[in-house]
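A single protein chain has been removed from this complex, and every other one stays in its place.
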Amino acid sequence: MLKVIWLVPALPLVGFVVNLFLGRRLGRLAGVLASLLMLGAFGVGLGVLNDLVTLPAHSRVFVKHLYDWISVGSFHVAVDLRVDPLSVTMMLVVTGVGALIHIYSIGYMDGDPRYGRFFSYLNLFCFFMLTLVLAENFLLLYFGWEGVGLCSYLLIGFWFERPAAANAAKKAFVVTRIGDTFMLIGIVLVFLRFGSLDFARVLVSPASSFGIATFPPPGVYTVIALLLLAGAIGKSAQMPLHVWLPDAMEGPTPVSALIHAATMVTAGVYLVARTHVFFEVSGVASAVVLIVGLVTALYAATAALGQDDIKRVLAYSTISQLGFMFFALGMHAYAAAIFLLVTHAFYKALMFLSAGSVMHGLENETDLKKMGRLAKVMPITATVFSIGALAIAGVPPFAGFFSKDQILAAADQTGHVTAWIVALVAAFFSALYISRLIFLAFFGQDRTGRHAHESPPVMTVPLMLLAVGAAAGGLLGLSAVTGKLQGFLSWDLGATAEPARGLSDGVLSAISVAVAAAGILVGFLVYGSGKIDWLALRTRMGSFQRFLSKGWYLDDVYAAVLVAPGKSVAAFLAYVFDRRFVDGMVNGVGVLFQRLASVGRLVQTGLVRNYALAFLLGAVVIFVFVGLKF
Amino acid sequence: MGPLTLTIFLPLVGVPVLLAWRGARDDVARWVALVASIATFIVSLWVLGRFDGGSGGFQLVESATWVRSLNLHYTIGVDGVSLFMVLLTTFLMPIAILASWKVDKNVRLYMAAMLFLETGMIGTFLSLDLLLFFLFFEAILFPMYLIIGGWGGERRVYAAVKFFLFTMFGSAFLFVAILVLYFKSASLPGGSTFDVRQLAHLSLSSGTARWLFLAFFVAFAVKVPLFPLHTWLPDAHTEAPTAGSVILAAVLLKIGAYGLIRFNLSLFPEAARHFAGFIQILALIGIVYGAVVALIQTDVKRLVAYSSVSHLGFVVLGVFAFTQQGVSGGVLQMVNHGLSTGALFLLVGMVYERTHTRDLSEMGGLARGMPWLMGVFLFVSLSSLGLPGLNNFTGEFLVILGTFASNRAFAAIAASGIVLGAIYLLWAYQRMAQGPVPEKHADHPDLSIREAAVIAPILAVILVIGVYPKILLDRINPTTTAVVHHVQPAGSVNQGDAALRAAEGTP
Partner (left out) sequence: MRTPIAYFLVVSAMLFTVGTVGVLVRKNALVIFMSVELQLNAVNLALVAFSRMHGNLNGQVLAFFSMVVAAAEVVVGLAIIVSVYRRRHSANVDDASLLRW
């Protein structure tokens, strides 16, 4: 199966083309076709996995060369696909979770006038995402990277008649592109320093004795790592480029689940893990990753607490969880980050889709204040959402417990004690905001004021499957040292060593469970017990609540500091400098000649005799001149 | 008669037919022009077929004495740079003619002007004799002036005159410089000559070479256009009819960049090196300035025009990096810009035919009623903003790569143009296609079959160049290698390797 790895991205691409041109005629078949193709890709992916594990443990990599892409002078780059444990893991997440979300969308998008178009975009996204994770060189990765950004743009703005959706789409594309441009420069630098863009040639640890003969100085590694990181920060919505993700919730909910929770936003994590060689060499870059991740995790967890829109809570939650992943990457706990990525894909997709199910039942209501007691009418949705919530809060034995616990443990055991405490605070807020969401939406009083209903099976069955993943995903990597996934990834990311210092695993687990329980307890007391009037509390803390709900006003700061002056500069250049000065000089030359001519033309009197006199005088002058000469 | 001569003069066959046949109905005139231009395209494909991709020199050279006493020859030939310029011209010309199917004023004259224009442009790209080049170069002005001034918008006369005067301003310098070169070349073994290939061996004092370089540069900088000589472009683009804008953007601007490569680099390599930094800075200003000014435009044609200033900045930046990647990327970017911007103007024209406005604030929600037209518009915008997998990315990436090897700061500044490009194009798309649907734009028809036929070939080429640019690059590379060697005999062609070696040397 390794040789047909190209089928994995090709199948969704076929779906894109077919649905783009025939989507309208296919009707509901469009969704079925798209889902089948994704399932097919998942099947091929499983076959590839099967073949990969049969390879000897020391050379679990296979590169499929498709064709030469760009080649100028010494610069060559090909379209090559790379199969190794890391890319296969990502590929299976994308195709597996992706297929479920496709199936769910058949029900969710039913009746939309652009039904076929939706699935073609969704398929296109999967094509780009799969290319991204399977790419063997930086430029092909960048191709997928920008492509998923495009699909994110298309899908956020899917309901483009709504100005908010159109704005959010553009914002997402532009903000991520800022990071991407740094990344592109990083890629250029990689080529100039390594003479190649192939992972096989570039991503060789300088510590190993083979590979290219000489390595650039560590400073170069730092610069490249930071430039690549900028791209990762943009794509994974980390501070300070996170502002696009909450707005991206304007897109249809399956899109939020697939792109803005499970797959695309994790591309940054994948990139850092893939290029971890750079971060291993550069302590500075690692420190930056760690700090960015930690700050984002804490920031977004607090901001999530202030949101009333169910999807925006989940969006900030995603940012926060991605922060945890970056935090892990910064501590060189790559396998732990990827493990969290996988489990997060399950439970966050689950929660988004459940939120979609809620919206489906409530005529697209997203305001938590207008929900409540939904567990009664939507039992399946409530159950699976609760599983997801327990997972994200870090309650054993759900998937999130293992992955988050391993990251927290790594923090303590690698000596980042302060960071560990901050991360615990963030974990506390995570438990708090998610329990707030659960209690407000599914329990307490019914504030809906309408008749809600459960979603059809085509939506609930994928939910249940994801719930299984969210509940049992922890089995993939029960322990940082001996876990199955961690062992599988060790070919790429290195094995996790036995902890040398810090507290023991058991104690650390106990602490993090205690923190999660505390968060849930506080959430229950305030929002679930009915003993505290949370609405009154909220009015009393009005300005603080607004501060949180506005995401610490960062959007407004950017608008004031970047957007407004930018517009003024552009207006000045366009209307004053270009029109008045540059073009004014040109027109000024014209005006100058007009003035000159308006004086000079007075010579033309129109009277023949004046001309004749001028003739005569001219002749006389010439005669005199010639006469004087001889 | 060789294939090149045929390519140049085949369109001209249509001109007397159109002008003399007074009784021809408008439809007949359109078909005559279309057939002539398609025939030319087919002949140019023959040229492509006979082109040897392995060689960097001039091929299919034809030469005939024209004026013996002046040593003036009709010498034409093609290399990797001009080949794709010619193909771009012959490819876009039938499309431009098809796009002007709805022109109904004085159709015969319009079509004759278009065909005459085509001959002029192809001749400009293929001439190897400076005076011949100059003749073709000037011959373009007249039909373009007619097309803008005769079939343009409200301020067409102002725009046409401005276009004409700007170009003439540059041409004056060019002509004097050509004559100076001619007289200086008396020292060559063959005597005074206009032949570019022989003039490349002429050794000039560095002072003379620099003055001549500047004279050539001014002429071509107006055409490119480089900041601050760009202000004719927004006016000409805005006022020209759709096909005029297409040809102007796609081909005429390329003559500037082409001239810089063909003449400035090959005739005055030392001066080129001397002025490279200055010119690259102008190009950078153009990239950022054009993009920033495009941000605020409300007239969609002006917006695209300023985006041209930005994109052409990339071309010049790459060419004057004197690295293999930079020059190849620049040449590729010339083709790419022709396709993308040409397509953008076509689409803007189609939108204008429906909405009767170019003002973005008057539009909105068009994607609802015209999903295909707006989808295509988005596709081309994405190509223009450099989405990987579409044509512009390949060129821009190579330019940045090539520039980075010679000057990091320049490459970084140029990269900022990529971000700005995303902002202005997507904002334009948003104001045009998205948002609530106004009553007046509720039921415009979507792409017609004729319009689809106009735009589809361009889309296909955009995609092919993005996915498999090797087709072009393999033919461009030998020529650009020669150019880079000529400009930097001692320098290294493989900047990547050079940078590598340099990296090893530095601590």
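The first chain written gets the first letter, and so on, giving A and B; residue counts start at 1 in each chain.
Everything below uses one rule, namely that a residue touches a chain if its C-beta (ideal position, glycine included) is under 8 Å from a C-beta of that chain, and two chains touch if they have at least 3 such contacts.
Values in this document were obtained by computation on a predicted structure and should not be read as measured data.
S.K.: Who does the absent chain touch among those shown?
M.R.: Hidden chain, whole complex, touched shown chains: A.
S.K.: So which of A:N50, A:S504, A:S568 or A:T605 would be touching the chain we can't see?
M.R.: Only one listed residue reaches the unshown chain, and that is A:T605.
S.K.: Pick out the residues on chain A that sit against the missing chain.
M.R.: Considering the whole complex, chain A reaches the absent chain at 601-602, 604-609, 612-613, 616.
Rule of thumb we're sticking to: only the chains that are shown with their structure count from here on.
S.K.: At what distance in angstrom does the C-alpha mean of chain B lie from that of chain A?
M.R.: Centres of chain A and chain B (C-alpha means) sit 37 Å apart.
S.K.: Residues of chain B touching chain A in their complex?
M.R.: For chain B paired with chain A, touching residues are 162, 166, 227-228, 230-232, 289, 292-293, 295-297, 323-325, 328-329, 365, 367-368, 371, 382, 387-389, 393-394, 397-398, 400-401, 404-405, 411-412, 415-416, 418-419, 422-423, 426-427, 430, 433-437, 467-470, 473-474, 477, 481, 493-497, 499-500, 503-504, 506-507.
S.K.: Over in the complex, which chain A residues touch chain B? Could you list them?
M.R.: It comes out as residues 67-75, 114, 117, 139, 142-143, 145-147, 150, 153, 157, 160-161, 163, 165-167, 169-170, 173-174, 177-178, 181, 184-185, 188-189, 191-195, 214, 216-217, 220, 566-567, 569-571, 573-575, 578, 582-583, 585-586.
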